[in-house]
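One chain of protein is taken out of this complex; the other chains stay put.
Let's turn to chain A:
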Amino acid sequence: MTEGAAIHVIGLTDGAAVALLMGTSMSEDTAPDIIETLPLDSWHRAQGARMVPFAGYHMPIQYEGIIAEHLWTRESAGLFDVSHMGQLFLSGDGLDGALEALLPADIESLTLGQMRYSLLLNEEGGILDDLMLTRWRDGIYMVVNGATKWDDIGHLHEHLPDAITLNHMDARALLALQGPKAFDALKRLVSGETPLEALVFMTGGRFQIDGVDAHISRSGYTGEDGFEISVDAGDVEAVANALLAQPEVKPIGLGARDSLRLEAGLPLYGHDLNEQIDPVSTDLKFAISKRRRGEGGFPGADKILGYLKHGAPAKRIGLSIEGRQPAREGALVYDGDAQVGTVTSGGFSPSLQAPIAMAIVSVGSAPLGRTLEIDVRGKRLAATVVPMPFVPHRYHRKGA
């Protein structure tokens, strides 16, 4: 594979470190052999991006540098191209119930414009993908991970009744504008039936950006206030240029996207989440809606509801690591002499100037404040279980 070519120069020994950045394509084995281009390919190159294959597409890993891009997003506004992600639209009679048979979310109660995080589950309660659902006027809009979208589409086709229509919106592009100044930058360009202020965290609606029709939601993957913007692929370059012309905005690559989401404590599919692990062990209990906890009726419900009641054997935790050396995905975690888990995501936090990691460990080793050790190349690094997010979320919540 050529994925790591750009960083194999000195002889990379830690394949997991590459996988961390290169996404799920390596672990999921679903990446097509041919690497495709996204609508903004030449735009990224013109911005000075270093392109790498990711989830089957050429994508920008960085422009001026990961740390600079990361910090810019935390203090101003970063523009991300996430057009590799799968944008799906589902409609038809009985849609809510049909989706609830595949997901633990309460979809019936989802009102127009409301957005919800959910998980596609297998019969054993394992996570097939994590995703976002939004109620649109005549159906449900779903955004799924790029590396898993083809499997997701196959799964949905197989399990949804014939009355449900699944439209893969593959002629759409998706941008994210993230950071404390994202609102100021976007507000200048947006018009619509409702003002942009009407959007609070986890809601979306229809707007125009510089006259281009867009679906905009107040959401993202950085822990900051921000927006995700879905437009026709043919319009995306004009929208990207309009956004980039705002003084608050710089383009941000996948490298900083990964370090930002890690600081925000947000799991990445194929790394912190996979088919072998359930929503309770991965500390995503919030994704199992209250009504569904009572009623069940989603895949793996017996196991998951049992874990909710009696506790799961494992837990996804945050680790603050002593010193400066990062621990990467795959590093083993020890509690005394006993191996109790594995690092699922790890790296250097540009905001904290220190290494941080997520790990999945036996529940007995998961309490906050517990001192564990991580084996990094035969060396034990001391690490403390800390609350996540590592860097506080700054979402624009309702009433805030």
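Worth a mention:
Keep this in mind: a residue touches a chain if its C-beta (ideal position, glycine included) is under 8 Å from a C-beta of that chain, and two chains touch if they have at least 3 such contacts; residues count from 1.
By our rule, contacts and distances are computed from a predicted model.
Here one chain is missing from view; checked against "ABC transporter permease", "Carbon monoxide dehydrogenase", "Glycine cleavage system H protein" or "Lipid-transfer protein", UniProt names that protein "Glycine cleavage system H protein". From the options A:Gln325, A:Gln339, A:Ser362 or A:Thr384, the residue with contact to the chain not on display is A:Gln325.
When the omitted chain is restored, the residue from A:Gly255, A:Gly270, A:Pro299 or A:Gly341 that touches it is A:Gly255.
Here one chain is not drawn; of A:Phe183, A:Tyr307 or A:Phe348, the residue touching it is A:Phe348.
Seen across the whole complex, the unshown chain contacts chain A at 4, 6-7, 9-14, 17-18, 20-21, 61-62, 65-67, 255, 258-259, 324-326, 328, 347-348, 350, 355, 377.
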